[in-house]
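Note that one protein chain of the assembly has been removed; the remaining protein chains are unaltered in position.
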Amino acid sequence: MSTTTASRGSGKLPRIRHGIPEVFVTIFLVMLALLIILPLFLPWMFVFKTQLEYAYHPWAIPLKLHFENFTEAWTAVQIGQGLINTLIVCIGAIACSVPASALAGYVFARYRSRATEILFYAVLIGYFVPVQMVLIPLYKMNLKIGLADSLIGLILPMAAFNIPFWTLIYRSFFQSLPGELADAARIDGAGHSGTFFLIMLPLASPATVLSCLLIFIGAWSDYLLSLIMLNNQNLFTMQLRVAQFLNAYGTDRMPRYAAAAIISAAPTVILYILGHRWIIRGTLAGALKE
Amino acid sequence: MGDIAATTGNAAAGRAAGSARGKPRDWKRTVFIALCVLPALGFLAVFMYYPIEETFRISLMHSSGLGGETWAGFDNYVRLFANPEFLAGLLHVFSWAFWSILIQLPLAFLIAFSLTFYVNKTTGPLRVVYYLANILPSAITAMLGKFVFSPNNGILSSIATKLHWTWLSNIDFFGDPKIAFWTVFIVATWTYTGFPIIYLMARIEQIPTEIREAAELDGAVGWRYAWHIVLPLVIYPMQILAVLCTVGSLKLFDLPYMLTTGGPGNATVTLGITLYRQGFINWQYGKAAAIGVVIFLLSLAFTIAQFSWQKREGDSR
Partner (left out) sequence: MKKRMFVVLVALACCLMAALPVFSQSKVKLTVWGRDIADDGADHAYVKALITGFQAKNPDIQLEYIPLGDPGLADKTKIAMASNSGPDIFQSWGGSVMGGYADAGRLLDLTSDLKSVPGSAAAQGAMSWKGKIYGVAPFFAIAGIFVNEGIFKANGLSVPTSVAEMEKVSDALLAKGIQPFACGEKDKWPALAMYMYLTNRFGGDAFGLAQGRKLRFDDASFVNAAQKYQDWIKKGYFGTKPLGEGYGDAQQLMATGKAAMHVTGSWMCAQYSNKAFTDQTIGFYAFPALAGGKGKITDIMGMTDIGFAATKLAADKKAAVVKFMKYAMSTEACAAEPGRICSVPGVKAPSHLTDMAAGVFATAKNVQFWWDQDLPPAVTSPLNDAIQTFFLADTNVKASLTSFESLMEENVGPAKK
């Protein structure tokens, strides 16, 4: 059933070839996509090379595959521990940010009054704060409330950074939904929360899918906040492990650093590609149908 | 067609629905609003408001960040506006916002529309690709940018040298103050355009099929459909993206810092870089806080301006 919804765009409608033909548009899109993909393949040109081969011929086809860069990076990144910590942070960030943003965004979109408008800005100002500025007060705050050096002490501030942004996005999604649906539900006797959970939230599922995905990716990639909030090495996330390869001279062994970077980025990329089918389905299912 | 994009009409309906029902209902409504807003405000109250307050307070102090603060009044601010690095950062932030709105957003709309309108065997899988560059941590993005543009080992200069394209091998992508900004901007466009695309795609797919069918009957097809029907429907999301671009530019830090450290000279310095350098390298925590306040206030001003403009637009519709 979901496959039929997924192909809705092309299936139901006749293709129209007015204006620029579809072939040209497709070629244009493919070329842009190549521009995006090609740089991602650059590290693969030398991760299997020795340092000297890289220094002389970074872009030549590798003659012999050296896997040492990967094995060394693998040991150093300690993917097991790092992966678990990273996953906890990602899921924690989603669990803390998404419900709070969805609820607030809904109210700011559908219950507009002077008071909610002020509250909206009270939430939104969190988005205007550059993270480098608040590291010291945040860390002091964590020390004060006893959350320093724990994953929860990273997840909660991270959520505070995510919520303003996603509240804004949710608000825009809820605003674009037709009001009649909510009114109809209300007339049917559904209360405020019933209308939200049963009618409006499912309709805004593109926003939910988007926020879960992007918060996950953001938490996965976070470096600065994690670096400051976590002291215990057993709590280190994968990005912190990878950063250990960096020294004042850039990185002493580029092929190995690139291997570590690939190892740390691979899970999100794979997850994203695998999850994408589901994401599109979710997005389409959320689109309005009669 | 108007109702789906209407920004204030629905809200007005919601307001009317709430208030028309008399007192007991009103009370429930207030409780519901409070319960909904509470989690978000709670997070911010604990982890944001105190740091914001601290930032404002320290911006009025001379401080190295290690304790020992002395009252400075507006001295930090006055000195900022005599600091060429800060002024360069301010200028770059605005041109950065200007060009991202002018280049990244139309590009994102073009791609998002094409991907949702021309659905075929090729464009389907392509949807995956466009967000791919945004998944990577900025350290990796910066590393890839260096692989492409480095003068000695970069792929562009390697190819140019091999093919004897001196016009290309002569370009100093990071070292020429006139070009460095654009090099950083290209790398940023490569990664940051992913979000506008995915967001606009989600919004365009919210448009009911009937609108498209009706438009086709009216003869609005292809790019005319994009221009006359779709664009007006996503103009509000585009405005939100413009706000995000502006605030994002004001806060911009890691990508340019990792690519060029703000150099050569002040050619790629941003407010975020100046803030970090003042606070963490120069130990001028008071000045860093003043920059933080400037970023904060400018973001607030732009957002309020943008939203009130959009509100007027919405009311007049």
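In order of appearance the chains are A and B, and numbering begins at 1 in each one.
The rule we apply is simple: a contact is a pair of C-beta atoms (placed from the backbone, for glycine too) under 8 Å apart; a residue touches a chain by one contact, two chains touch by 3 or more.
Everything numeric here is computed off the predicted structure, so don't read it as measured data.
Screening B:124, B:208 or B:264 for touch with the missing chain picks out B:264. Residue in contact with the omitted chain (choice from A:55, A:115, A:184 or A:270): A:55. The chain omitted from view is touched by exactly one of B:125, B:177 or B:232, namely B:177. Residues 64-68, 84-85, 146, 150-153, 170, 172-177, 260-261, 263-266, 277, 280-284 are the ones on subunit B that touch the missing chain.
Within subunit A, the residues in touch with the undisplayed chain are 50-52, 55-56, 72, 75-76, 87-88, 91-92, 94-96, 98-99, 135-136, 139-140, 143, 148, 150-152, 197, 201-202, 205, 208, 224, 227-228, 231-234, 240, 243-254.
Simple rule for what comes next: only the chains that are shown with their structure count from here on.
In this assembly, the C-alpha centroid of subunit A lies 15 Å from the C-alpha centroid of subunit B.
Interface residues of subunit B, counted against subunit A in their complex, comprise 3-5, 7-15, 17-18, 28-29, 32-33, 35-37, 39-44, 46-48, 50-52, 54-55, 65, 111, 114-120, 122-123, 126-140, 143-145, 147-148, 153, 155, 158, 190, 195, 198-199, 201-203, 205-209, 212-213, 216, 221-224, 236-237, 240, 243-244, 247, 250-251, 253-254, 271-272, 275-276, 279-280, 285, 288-289, 291-292, 295-296, 299-300, 303-304.
By the touch criterion stated above, subunit A contacts subunit B in their complex at residues 7-10, 12-13, 16-20, 22, 25-26, 28-30, 32-33, 35-37, 39-40, 42-43, 58-59, 96, 99-101, 103-104, 106-107, 109-113, 116, 119, 121-134, 136-138, 141, 145, 156-157, 159-160, 163-165, 167-169, 172-173, 175-180, 182-183, 186, 191-193, 196, 206-207, 209-210, 214, 217, 220-224, 239, 242-243, 257-258, 261, 264-265, 268-269, 272-273, 276, 280, 283-284, 286-289.
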